[in-house]
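Taking it in order: structure first as structure tokens, then the write-up.
Complex shown without one protein chain; remaining protein chains in place.
On to chain A.
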């Protein structure tokens, strides 16, 4: 698979746009899922995942072919997600309770026919709860927890993806695990 990706990237670098389609098809689920886990809602996830692929295409010349493309792509997606979280205004939170209602959040205000598969999944209470807890972690812990336990990267790979020393990755994953333990211990 890595070989095919390398070939396609060479073609894209030469200016062949259509070669990029296969790359998008190959990584779309992973990157979309990653953004969803980072952002906690499907609309922003789609937005940011798309943006990540576009950024990767525009900056393809700065991609070093000796490195793993997927790591690079994950890094772009992670950085964009963190940027989005920082810029986010509190009133955009779909999880936020709607004033004057009792426990109804914005999700419940959306038409039922509008539900995407991801939202259907969320109707599973436990999963929804876990997702919520993950998405409430500070972004720098969240990205590492998501990469390590949901996308199953090694610590070394995470260090490459986020371009931070492995020692820092370890510190953050310890803290992230402890934070989640406290949040999920009563489940």
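Definition applied: a residue touches a chain if its C-beta (ideal position, glycine included) is under 8 Å from a C-beta of that chain, and two chains touch if they have at least 3 such contacts; residues count from 1.
As a working rule, contacts and distances are computed from a predicted model.
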item	value
Name under which UniProt lists the unshown chain, selected from "Fe-S cluster assembly protein SufD", "ABC transporter permease subunit", "Anti-sigma-W factor RsiW" or "Methylaspartate mutase"	"Anti-sigma-W factor RsiW"
Missing-partner contacts on chain A, residue numbers	14-18, 20-21, 24-25, 28-29, 31-33, 36, 42, 46, 49-50, 53-54, 57-58, 116-118, 121, 126-127, 130-131, 134, 145, 149-150, 155, 170, 173-174, 177-178, 180-181, 184-185, 187
